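Note that one protein chain is taken out, while the other chains of the complex remain in position.
Up next is chain A:
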């Protein structure tokens, strides 16, 4: 009963303060109508189409990133799962699984479209993880270092964008991204600790992987 009243109230309020463009009204109403029944959510209700598009693309690329990271660790585990580094990689993989689950929730709740290239990142991630793991434990760690560095750089730039836009409005989202970025930096440091730099061709490998990550981020934001 109360929830229905809240829903109705939210819809009325959003209509009353709707910006003059009818299209903006509809975008806001669509998400407000579906989000209003949950009291706590990470994103603020979008105030216009532009903001919704920006948040959508940010969440889409983050989701794609976590999905890719998941598959990379899966590939590494497939090769090195039974060795001494198995438990370490498994631990990092579990943290990535948590991140992915969180993003899945957010995407479903806020009706964000996932990237069309997920099957591609599935295969590419697994292949990358497996191939670098075949170079041995150092190779796997080097891959981890490269990927985690890219991801934390990406999260940092997102944090900067949100802070420049309106830190108070995006408090929960900023908190979430900061938390995930800290986890990724931890993985990066773990990789360095475990002799990532001693793989032959470390610099080349790292540069190549980071270039691939940058391309993936660029594409996933749009498609």
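The rule is simple: contacts are C-beta pairs under 8 Å (C-beta built on N, C-alpha and C of every residue); 3 or more make two chains touch, one makes a residue touch a chain; residues count from 1.
The working rule: contacts and distances are computed from a predicted model.
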item	value
Identity of the absent chain, which is to be given by its UniProt protein name, from "Autophagy-related protein 13", "Ubiquinone biosynthesis protein", "Pyruvate dehydrogenase E1 component subunit alpha" or "Protein YIPF3"	"Ubiquinone biosynthesis protein"
Touching the absent chain when the full complex is considered, from A:116, A:134, A:165 or A:211	A:116
Option touching the unshown chain, where A:41, A:57, A:83 or A:221 are the choices	A:83
Touching residues on chain A - with respect to the absent chain	1, 3-4, 7, 20-22, 26, 29-30, 33-34, 37, 63, 82-84, 103-104, 107-109, 111, 113-114, 116, 118-119
